[in-house]
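Please read the structure below before turning to the comments.
Here the complex is missing one protein chain, while the rest keep their positions.
Chain IDs A and B follow the sequence of writing; residue 1 opens each chain.
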Amino acid sequence: MKELQDLNLPEELKYSKDHEWAKKENGNIRMGIDDYAQDQLGEIVFVEMPEVGDTFSQGDEVGSLESVKAVSEFYAPLSGEVVKINEELEDSPELVNQSCYDNGWIVEIKPDDVSELENLMDKKAYYDMLKG
Amino acid sequence: MRYLPHTKDDIDSMLETIGKPSIDSLFDSIPDKLKTKEPLDLPQALTEWELDDHMHNVEQSIIASGLCTYFIGAGSYDHYIPHAVKYLISRSEFMTAYTPYQPEVSQGTLQGIYEFQTMITQLTGMDVATASHYDCGTALAEALLIALKKKKKKKVAVSALIHPAHKQIINTYLNPAGYEMLEIPFDENGRTDFSKVPDDDIAAIAVQSPNFFGNIEKLEQAKNACDEKKVFFIASFTEALSLGLLKSPGSYGADLVAGEGQSFGLAKSFGGPGLGLLAGTNKQMRNLPGRLVGKTKDSNGDRGYVLTLATREQHIRREKASSNICSNNGLNALTAAMYLASVGKTGIRKIAQQNHDKAVYLRKKLSEAGFTFPFETEFFNEFIAKAPEGFADTRKRLIEDRCLYAGLDIGQYFPDFKDHYLFCATEKVKKEDMDNLALEVKAL
Partner (left out) sequence: MNHPGTSGLIFREPELWEKSRAGRCAVSIPGSDVETAPLNQEFTRDDVDLPELYEVDMVRHYTRLSQWNFGIDSGMYPLGSCTMKYNPKTNEAQASRDALASVHPLAGEPYTQGALKLMYDLERQLSAITGYDAVTLQPAAGAHGELTGMLIIHAYHEKNNDQRSKVLIPDTAHGTNPASVTLCGYEAVNVDSGEEGILTPEAVEAVMDEDTAGIMVTNPNTLGLFERNIREIADIVHAKGGLVYGDGANMNAIMGIVKPADIGIDVMHLNLHKTFSTPHGGGGPGSGPVGVTKALEPFLPVPIVEKNGENYTLTCDRPDSIGRLHTFYGHFGIMVRAYSYILSMGAEGLKNASQYAVLNANYLKESLKETLNLPFDKPCMHECVFNDKKQQAYHISTMDIAKRLLDYGFHPPTVYFPLVVDGSFMLEPTETESRETLDQFVQAVQAISREAAETPDLLHSAPNLTKVTRLDEVSAARKPCLKG
């Protein structure tokens, strides 16, 4: 497991208490899980994803990540409709471990209300939360 | 007691290590008021010699033996079991092992089950087979639950000609969670009438072939009905040996298959333990309940096998698991694998064909003896026949005098079929037995 100071937490992202990140991407919100979550889960073997067109409210369970001996759900960082999923994860779930902010993104959501992004934490607030 | 090693010296020195004065004091954490004061009300312990006598007496009050003639099947079939299979499966390394949670010392079970899964996918024509379920009825109920969950529906439609006990199991499994099983009636040929699938909003259609009457279903019609309604196509079978001769359910496009594998080397044993088979398409892989064995490599790069995709299961996913199943019928799966490895590709075909041949002969002889037949439909090794008057007494006498079981009265399951019997012929029945049965009936 990584020490807290070794975590990679980019400044430009917003973070949720459930360890998802979110950012604006072409008018949509792209999300994934952050370095802390992928490190805790260990080697991810399967990503259960929603279907394009599914709608969620902020905080709803969207899908799950599986390691060999654990399952961890991930939640919608804000309300909206799924417009895109990262299909590469189907064959290469390890991308979430290798590149959780880039190639390992999970879904893109068309937000109902983009201001919900403000409910999430910035890097500093999130880091403070992790420190407890 | 010969299973218990503790001498008085052992007990004393162990208590000393523990720092307790007596065995009773080990139970001090149990409040006295919760303890039972009387000795258990059980029979006096028997030595092994006495037990042998006792069990011999139990046997004497059962009319059954390996030499009896069984013209009954209905979910439990009298097939020949090779001695090598019985001998090998009793090896205690297989029998006395637990679930293979430590793969390094469980490769025997794991490779054996992997090979079992492979052969079951081959026979059923499916992509994935689980490491086993309890029996066909419970496997079928679980298959229907998968469909209900995935389709987010409340009802399923099941052929009226699946095994009557399976219908009861399905109701038991489905009703508490608010699900409902509807029936699809059968036609004048004793096949499921897929033009009469209920109009309700269903998640799946389930059909058994050969069905409870022994008739081979037209599974392409089932597939069409499923496609039309965009529901799961679930196929089941109680006579696994039929897969040696009949087209596989997978070849008709089944999404899920539930079956009974008792025919593959397992004793009838008063109905259990048998072998539940459960298989699906790749798409259903992560929805299947129960254990799966997968092939991988060890740290030296050598081939090895592990339990895999465990995140579907109860010990990890708890209340969100696809099922609560933990123990399965693994040793019986291994038995089935041994049986299939013994008979092989040509053997299973030959045995299956002999079953059919003998059933055709039996039907012919029964016809000569005065039986009539409600259906002229293709069957595998079972069929329905209407008995001439007085047959019930003859049947009783044949059991008592010759240990010959002539058919199963199906009036108890289908009241419209009074005096109708479900007959079965396996490779074990002899022409002479069938000729004699016909003579006995003719003599009525």
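The working rule: a residue touches a chain if its C-beta (ideal position, glycine included) is under 8 Å from a C-beta of that chain, and two chains touch if they have at least 3 such contacts.
Computed from a predicted structure; not experimentally measured.
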Please pick, from B:21, B:344 or B:411, the residue that touches the omitted chain in the full complex. B:344
Residues on subunit A that touch the omitted chain in the whole complex? 43, 45-46, 66, 68-69, 93-94
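Just so we're on the same page, only the chains that are shown with their structure count from here on.
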Averaging over Cα atoms per chain, report the distance between subunit A and subunit B in Å. 44
As the complex stands, subunit A meets subunit B at residues 46, 48, 66-71
Listed in rising order, subunit B residues that touch subunit A in their complex are 286, 310-311, 316-317, 320
